[in-house]
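Notes to accompany the following structure.
Every protein chain but one is kept in place in this view of the complex.
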Amino acid sequence: MAVDAAQLTSLQPVPATAADRRLPGDLAVWVFILAELLVFGVFFLSYAFTRAHHVAEFNSEQLTLNRAAGAWNTVLLLTASYCVYRAVAAARAGARSRIDLWLLAALACGAGFVVVKLGEYAAKLAAGISLSTSTFYMFYLSLTFFHFMHVLLGIVVLGVLWLRARAGAYGPANLNGLESGASYWHMVDLVWIVLFPLVYLLR
Amino acid sequence: MNHALAGRRRGTWTWLALLGATGFAWWLGGESVRARSAVPLLLALAVAKGVLVVREFMELRAAPARWQLLLVGWLVLVAALIGVAYYSGVR
Partner (left out) sequence: MQFKSQAAAKPYFVAAIGLFVGQILFGLIMGLQYVVGDFLFPAIPFNVARMVHTNLLIVWLLFGFMGGAYYLVPEESETELYSPKLARAMFWVFLVAGALTILSYLAMPYARLAELSGNNIVQTMGREFLEQPLPTKAGIVVVALAFLFNITMTVLRGRKTAISSILLLGLWGLAIFFLFSFYNPSNLVLDKYYWWWVVHLWVEGVWELILGALLAFVLIKVTGVDREVIEKWLYVIITLTLITGIVGTGHHYYWIGTPEYWQWWGSVFSALEPIPFFAMTVFAFNMVNRRRREHPNRAATLWALGTGVMSFLGAGIWGFLHTLAPVNYYTHGTQITAAHGHMAFYGAYVMVVLTIISYAMPILRGRPCNSPRAQVVEMWSFWLMTISMVFITLFLTAAGILQVWLQRVSDTPLPFMVVQEKIGLFYWMREWTGVVFLVGLVVYVASFFIKGDERPA
């Protein structure tokens, strides 16, 4: 890859020329990310425009959601993203021993998200709420569950990165895999940033 | 100060800003605030947070411009259409 060493050891300062600009990670991952964003986008807009026809129902049922759990999950995902960012930075700086620590911290945050989310689902399940209860709950469960599956996949990806980092696979000259996985995780975060206000807060 | 340190600081500030925005959004979404007036603000906060993630964490500010445009464009478009949907639901 045509990236000079100076650029690799620094933390990617904004490149002076267009030619220095490069996409972190593999192009294929980015196309995958775009496809995912498209699917989530269509889902979000389906929610928003369906709500316009059932405003009262959506508003009252939305108040039954656990907003604090949603906010804590936002904090956990953002923190996980920050840790992943630091892991990439550590790899770029050649600080191998810190890569897997940051990834482990990110994994812990991801696991925290899963625990909070499962608690939320358990409470709704105990209240007898299912996909067929109402249009709002159908959307709430579909959107959050579809996202939840992405978090699980993201955790698997981070797990693989962690194992490989422990084996010393990543460094300034070998970033492609780490950056690809990191980009995917940030996408999971990005989607939640829209999903949380949309489903939990906006009314 | 070398680039690596500057980059780490930048990342940390980004993270703190995101956490602050999340707390603010959570307060805005609470039952004490008149919900309708909070809609544009919450959407703007979501876009701002998204732009931070895209530019800083995803590091697209250092990537070819079209990638940043695509992702930020997605954010703005989705948020704007959500706004339209909410407005059309008010009537």
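Which chain is which? They are A and B, in the order written, and residues in each are numbered from 1.
The rule we apply is simple: a contact is a pair of C-beta atoms (placed from the backbone, for glycine too) under 8 Å apart; a residue touches a chain by one contact, two chains touch by 3 or more.
Because the structure is a prediction, the values reported are computed rather than measured.
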Neighbouring displayed chains - absent chain, whole complex: A
Residue among A:V39, A:V115 or A:V156 touching the omitted chain: A:V39
Residues of chain A (touch criterion as defined above) contacting the omitted chain: 27-28, 31-32, 35-36, 38-39, 42-43, 46, 131-132, 138-139, 142
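The criterion applied here is as follows: only the chains that are shown with their structure count from here on.
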Sites on chain A touched by chain B in the complex: 9-15, 18, 21-24, 30, 34, 37, 41, 44-45, 48-49, 51-53, 55, 59, 63, 67-68, 70-71, 74-75, 78-79, 81-82, 84-86, 88-89, 92-93, 183, 186-187, 189-190, 193-194, 196-198, 200-203
Complex contacts: residues of chain B adjacent to chain A: 2-4, 6-8, 11-12, 14-15, 18-19, 22-23, 25-26, 28-31, 35-36, 38-39, 42-43, 45-46, 49-50, 53-54, 56-65, 67, 70-71, 74-75, 77-79, 81-82, 85-86, 88-90
